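A single protein chain has been omitted from the complex, and every remaining protein chain is retained in its original position.
Lettered A, B and C in written order, each chain numbered from 1.
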Amino acid sequence: MENEIVFSVLAVVAVVSAIVMISAHRPIDSALSFIVTLISVAALFGLVNATFLFVVQIIIYAGAILTLILFIIMFLNIKDENLPEEKYKNRWLLVTSILILPFSVILINLILGSDIAVNSVINENLGTIKDVGLTLFSQWILPFELVSILLLVALVGSVTLSKRKD
Amino acid sequence: MNILSIIIFLPIITAVILFFVRIHVNTIKIIYMIVTSIIALLTLKLYINFEQISSMQFEEIHRWISEYGINYHIGVDGVSLGIVMMNAILMPLVAIALYKQRDKRGYWINLLFVQGGIMGVALSLDLMLFYLFWEIMLLPIFLMIGFFGYGNKNFITMKFNIYTIFGSLMMLISILYIAVQYKIQFDVYTFELDKLQNLILTPTQSILVFSGFMIAFAIKIPIFPFHTWLSDTYRSAPTGAVIVMSALMAKLGAYAIWRVLFTLLDETSHEVAHYFIAVGLFGLIYFGISAMRQTHLKRMFALSSASHLSLVVVGFFIYDVYGLIGSSYLIVAHAISSAALFLMAGMLYERSKTYDIASLGGIATVAPRFSLFFAFFALSIVGVPMTAGFVAEVLIVLGAFNYNIYIGFLTATTILIAMLFMFKMISQVLYGKASKATENFEDLRMHELIALIPLALLVLAMGIFPNYFIKNIEPTAVSYTVGKKVFHHD
Amino acid sequence: MLKAYMILSIILFSIGVIGLISRRNIIVIYMSIELLLNAVNLSLIAISGDIGNASGHVMSLMIIAIAASEAALFMSLFVVLFRKKGSLDANIFDILGNKDD
Partner (left out) sequence: MTNNILLNILLLAPLTSALLIFLLNISRRYTKQTLYTLLALSGSGLSAMIALYISYTSYFEQKLFVSNLFTWLNIGDFTIEVTLKADALSSFMLLFVAPVSFLIHIYATGYMDKDKSYGRFFTYFNLFIFFMFLLVLADNPIIMFVGWEGVGLISYLLIGFYFDDIQNTYAGNKAFIVNRVGDFGFLSALMLLFVEIGHGGFSYDAIFFNLSLIDTPMLSLIALLLFVGAMGKSAQLPLFVWLPDAMAGPTPVSALIHAATMVTAGIYMVARFAPLYNIASDVSLFIAYIGGLSALFAAIVATRQYDIKKILAYSTISQLGFMFMALGVGAYSTALFHMFTHAFFKGLLFMGAGAIIVAFGHKQDIRELRGIRRSVPTIFIMMLIGSLTISAIPPLSAFFSKDAIMGILYASDHLDLFFIALLSSLFTVFYMFRMIFVLFFSENTTEPSKNSVKSMNYPMAILTLLSVFAGMLNLPEIFGGNLMMSSWLDLADKHFVFSHANEIFLMSVNTILICFILYYAYKRYAYKDTILKESTTGLVANKFYIDALYQLIIVKPLYALSFFFDRKISHDLIDTSINSMALNYKKLGKLFAFFENGNVRFYALYMLIGLVLGFIYLFLLLKAML
């Protein structure tokens, strides 16, 4: 029962901060509210025993990526006049929301009407670092290696991109 | 390999190879001359071996896309022979006349390519093949105007191409439609002209198919009111392209009426013939009168061509043996004369740097040979006796009188129409005092003479001994008229 | 519980899409993309927990890894683009379009 209360609170926080993120004018505001979303999502991970992911989410997303964003925002020294004017931002948001509404409504409707999650398996080990590690290095070894190559490529790419041309 | 296939593919293949090989333009000219001369010799052989019978000769048939009954089927008969001959004769002569003026590789490669395309259209007996060559022949012209044209050439070449491609599209729709109908009726696909003849179509269907084809041909010829691309295109196109368009491609449009429509949709053609006679007669007079006020030499020639081609259409749709023979003869006769005239217009421009009729004049004093040939070809367009045009016009007029006396009188105005503008033009260009543009006018050079003399002799020979040439057309024309229902409107 | 997670995931995803399309600030657009990834992660983990299989976790892990590399590239792109154009407006990066008239 308390799980559900916690879930509700976290869900509301995540949604609200996400909405703030997409509607804030300045990127710094967006970034800060996005951190809130990420942390609430991390907490939601924890709520379903995904302890390893919880940690990873906090460390990588909230820790590394968002810090990087904030760092960049500050590094670039973005002033207000550098920001896009976005005269019709609210109108755009409204129109897009209306457009996406059928999509969400239909999906939610389908999920509510479906019979998933009837035979939930309770596995205490699920989500521990050991469990995830075992799965990762047994079933997912090839994708794992590919991801490592991807990271390498991204590394090289970002270095090349940000190098000044003389 | 069949002689006809060589005629079609030798130029095309040579052009493609030349396109990929980087060699000097002079070498290309030499290769061009060799190839076109070989073609000319081969067609001469064809002409000599041609038997005076109505059926297809030198036929060649191979399966190509057998699943859909598309065959590689070519052959020659009395009608296509004329166009093939013209194409083969004109191409080397054009090159001889132009060889100093044009130093672009693409010019010559395109000319070679278009020669093959035209041969293909004239010789194909399979509708899909016909369509293919019909499109192939367009492409080089498009490129030539775009690369080597004058004036507002981008707009004009786009206009020309959209016009003609629209027409081709209509034709493609008709071709596919009748093929599908044939499949429905005979349970097999075919695009063979002689097989498709057996198709039974309802009147509505045949009218629709007919219009599809006719739009393509009408744009190509052009007949009223599809002519508005004509004068601008001829004005901007380089000499080689204009000659190909006026002397050969426009004629192919008229030829296709006979080859495709009279073969496939014989009855429909008869039923709608009077509309097209009316349109043709209107065009004959309309273009002739329009040409009167033109100040641009090539525009005037363009409209003059259109006027004569309308006459060809009249001759075809009159649909009796005189009309058919007369029109086929006029196709050839006019091809020579108009090719020569456009060639000379090109020379005129090269020397005087103007096409404006009013600013020319006095050429006869400084360049008597040029004037002689210019006047000769202009007069042969008018159809003075002992030139080929005269024979053709007499035959068409005869056919028209045979058809209906009023049509006859209207058709006979052809001997008046061309004079309306030709004589004033001759006076203004050749006679009078030499103007600033023409005072240093150089007379014909030797290579230009070499190109023009055969054409002039051919015009004369066709005017004086027409029987020798007409004997080849006659059996085919007779086979299209005798034994078929002929409608007489009184 | 799973249904709730799924619904939340859908809502977050929609918000991400809305942000992605509506905003012109490329940093916000980037964050919207991250939000999309997070929404997917959420549903993956929820399903994974429900069926008792760790594959979902692994997938999420990889998504996070991809997001990380994406972040690295995006950041360097921001720097380059901002240096060139002096703006964060996504509308000025439209050389894909037909601009010759």
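The working rule: a contact is a pair of C-beta atoms (placed from the backbone, for glycine too) under 8 Å apart; a residue touches a chain by one contact, two chains touch by 3 or more.
Remember, predicted model here, so these are calculated numbers, not experimental data.
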Taking the complete complex into account, which shown chains does the hidden chain touch?
A, B, C
Return the single residue from B:S5, B:Q101 or B:T365 that touches the missing chain.
B:T365
Hidden partner sits against chain C at residues 17, 20-21, 23-24, 29, 90-91, 93-99, 101
Contact footprint on chain B, counting only the chain that is left out:
159, 162, 225, 227-228, 286, 289-294, 303, 321-322, 325, 361-362, 364-365, 368-369, 372, 379, 384-386, 390-391, 394-395, 397-398, 400-402, 405, 408-409, 412-413, 415-416, 419-420, 423-424, 426-428, 430-433, 465-467, 470-471, 474, 478
The missing chain sits against chain A at residues 96, 99-100, 102-103, 106-107, 109-110
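The rule is short, and it goes like this: only the chains that are shown with their structure count from here on.
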Thinking of each chain as a vertex joined to the chains it touches, would you call that graph a line, ring, star, complete, or other?
other
Chain-centre distance (mean CA atoms) for chain A and chain B, in whole Å, is 71
Roughly how many whole angstrom separate the Cα centroids of chain A and chain C?
7
When you check chain C against every other chain, which residues touch at least two of them?
none
Check: chain B positions touching at least 2 other chains come out as none
Chain A contacts chain C in the complex at 3-4, 7, 11, 14-15, 18-19, 21-22, 24, 27, 30-31, 34, 37-38, 41, 44-45, 48-50, 52-53, 56-57, 60-61, 64-65, 68-69, 72-73, 75-76, 78, 82-86, 89, 92-93, 95-97, 100, 103-104, 107-108, 111-112, 116-117, 120-123, 126-127, 131-132, 134-136, 139-140, 143-144, 147, 150-151, 153-155, 157-159, 161-162
Under the definition above, what is the set of chain C residues touching chain A in their complex?
1-8, 10-12, 14-19, 21-25, 27-28, 30-32, 34-35, 38, 41-42, 45-46, 48-55, 57-58, 60-62, 64-73, 75-80, 82, 86-91
